[in-house]
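Every protein chain except one is present and positioned as in the full complex.
And then chain A:
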């Protein structure tokens, strides 16, 4: 029999991190469970907290009736097994924590519910802990979250009144002082007969109650090596222990019922999960059929279209919104007789930088899994008047006369609303690039450029090379980072594009690069631009761009506006309306990640569903580049895909609820929905649903690779994390062959 502490630590380590709002990037909430088969994880979560990783039987039925599932993919067995689920004959059992069990009993009808209050109370003490570090985290990462909570709870004179339980304070006083002792106490009392799998379900169910805080604390734990998620789990367990003891002390009949229910649960949990897994099997078949039907719409050309020597090369982010711009740009280029070649690459363009913001924090402009290697120092841009005014209004001693005297200055802002904001970074010639404490030297910068150019697989250079980052111009959105570039850590791509552009235009760097056999022709110039994704406009960050190129890009913008549902003015209005909850659809409906020659995608494919990363297998004999692609953009795309997927299948727990109720938790660690409850993770309902239907069709990412079977297998074997995702069905991998057919991999 293993210890409860082990199980708890294990469950705590399976929580994926959530980044704070200013750097809020997409995360696969089950990232740390990628070593387990998806079907198993789905059954576990369905059981432990009612969190669904599948759509309902009704959904698949409806999709089929609407013709979105190819009838040829539906077998009679699938049909037969779906019927009982549709008829609601199968109940899906779920684990109930003690707080939930007690709530069900009649005696709490006219009282505060335990479950609700417990989540609220823990959430508030975590909030205090994170919001006032000088006060509550005196020992930095070694501060015990559990003891903090215990101190707060023991001092609390209100909760006894609120719950109408007069023994509560006494029980708080008797609680063990350390997490370990608490685990020991629980193990030796009400968990003495629990089996290992039962303990695991129990711990998962407890952490699921506070998944939002667990995710945010997991981010902290990873950065500094604390163990706050584990302690959070212990806090939640402490509440269970309290409720158990309280029932024991106060009400015999309730306690007998509780003992009975809980014992049954401990005994049957493994069996219930197995049943659930069995039940979900047919749904997974339907899900696969649904995914395949959508993939069938995507067509690929047999031969890569012959490319002329391009006049303009434009490098875009792999983002699905960049895909639509790339296509428009290539179309416009074709119809105007100027050859444009576009490339897809991670939107930070391979430059791992961080920039200091006005509060002195380092803001990374890199994907979540990377660490920035370079720091950029810039002048502070915030006006002192504004921050003084905000201090005046927010400090309680000055807010009375401050607002009386100066509240009226907000009149104009109130009438006009706030205009959209778009970070365009600043002119890179004024900044210094630092590596560690020193200024970065030429070798280091040339290394960055060399790697970036190799990753983009530049073989020849056109006269104009445009690096196009992207960002969304809008305002008043707590999750604004989610609409910016994920590869840039939730910032716009402006800084990265500018830095690389600045470096590649510098003659010193070019000399250094030519020593390394990378010859950039003297007439080649690099330019930086930003694709504004709400209006599909291009914002030029370099000023010496030629007029004909500008025209080309603005034609592409125009074309996108013409094909989109809304007019240009409507989209402009949305980008500058502070009440707008859906400025754009972001990465909704993403479904495909393509590594290969983007020209092989047929031109009539649905737009805005694919991440495109250009890849040429002929230059990658040992599949080392492909390995890199799978382990970097491959994972980022999986995180984005799973964020959208899970926000659709389980909006209550894995989505962040209703944007109308979003309430930033101070210092922007995350949002509450309304007054309190758990911290929210994932996307708001408004980000995936348009009021009538889902804007994101829940499909797992289909990764299409244009390479030989051997090369793919080789890369898969080396890219361990990606391979786990693939083997356990979190993601699907297909090979694009010469004829334009998609083939599943054979030996996996």
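Everything that follows uses one rule, which is that a residue touches a chain if its C-beta (ideal position, glycine included) is under 8 Å from a C-beta of that chain, and two chains touch if they have at least 3 such contacts; residues count from 1.
In the analysis below, contacts and distances are computed from a predicted model.
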Which protein name, taken from UniProt, belongs to the chain you can't see among "DNA polymerase III subunit alpha", "Probable inorganic carbon transporter subunit DabB", "NADH-quinone oxidoreductase subunit J" or "Bifunctional protein PyrR"? "Probable inorganic carbon transporter subunit DabB"
Residue in contact with the excluded chain [from A:64, A:200, A:277 or A:480]: A:480
Which one touches the absent chain: A:308, A:371 or A:397? A:397
Looking at the whole complex, which of A:6, A:104, A:336 or A:664 touches the chain that is not displayed? A:664
Pick from A:110, A:139, A:309 or A:515: which residue touches the chain that isn't shown? A:110
Among A:91, A:411 or A:522, which one is in touch with the chain left out? A:411
For chain A, which positions touch the chain that isn't shown here? 21-22, 109-113, 116, 120, 124, 127-128, 130-132, 134-135, 151-152, 155-159, 161-162, 164, 359, 388, 390-408, 410-411, 413-415, 417-418, 475-478, 480, 577-582, 658-668, 672, 674-677, 686, 690-692
